[in-house]
Each structure stands twice: as C-alpha cells, then as structure tokens.
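Take this structure, written in structure tokens, and hold onto it; I'll ask about it next.
Every protein chain but one is kept in place in this view of the complex.
== chain A ==
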Amino acid sequence: MEAVLAITIGALFAASVYLMLDRNLMRFLFGLTLITNAVNLSIFSVGRLKSNIPPLIPEGERAPIEPVANALPQALVLTAIVIGFGLFAFALILTLRAYTSFGTLQTDEIRLAEPRKDDA
C-alpha cells in the first residue's frame, strides 16, 4: 500500500510541476491544487499506514489494546485541506480579476507592476 501511495505522490508531484511551469495562470493554479493534494497524501502516508482500527480506548483501559491508526496525520491533513481550499478559492478569484483587468492569463504579458524599460 505504501509503495502505491509513494508512486501516486510522485506522479502527482511530477504532473503538478509540469503544470506549474506553464505560463498560463490557470494551468499554474491547477498545478497548485494538484501539488497541495500530493502533499496532503504524503502527510497521510508518513503517519505509517498500519491499521484501520480507530484509536479509541475501551472503557476501563488506559491505552488502546490492539495497534490503532495514527490520528495525528489525519487531523493535519484535514487542516491542510481546509487551508488549501481557502487559498485555492482566493487564487481563483484573483485569477478571474487578473483576466478581467488585463484580458490575458499569460504571465509574461502581465507587466503592469514591473514595466519593461521600453514600455514606460
């Protein structure tokens, strides 16, 4: 299972880097969502995929009896998903505004903040 996850994460990273190298802002954004999910998966897998038993302690005991799933990476991934979703929503709206302001999504052509010498 770990091997499958590792390959998936690698493939996702590769695909997202390919997308993020594009000059089109939209493709960059898709790359960014993809890489966020790749990172989430890697957090999940570093928590050791041992068992799927919930980490609950039976009544009267002080520790779980059988080996249980690690709850911490799941909490971390949940937080990271929420944050990533918020950031993606913002970036999407920003891209929309950029498109309405400049009429293009090619990052090379958006040079208002840093004009070339011959433009000015």
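Criterion: contacts are C-beta pairs under 8 Å (C-beta built on N, C-alpha and C of every residue); 3 or more make two chains touch, one makes a residue touch a chain; residues count from 1.
The rule is short, and it goes like this: contacts and distances are computed from a predicted model.
The listed options are "3-methyl-2-oxobutanoate dehydrogenase (2-methylpropanoyl-transferring)", "NADH-quinone oxidoreductase subunit K", "Na+/H+ antiporter subunit D" or "Sugar ABC transporter permease", and the UniProt record of the chain not shown names that protein "Na+/H+ antiporter subunit D". Residues of chain A that touch the chain left out of the display are 20, 25, 28, 32, 35-36, 39, 42-43, 45-47, 72-73, 76, 79-80, 83, 86-87, 90-91, 94-95, 97-98, 101-102, 107, 110-114.
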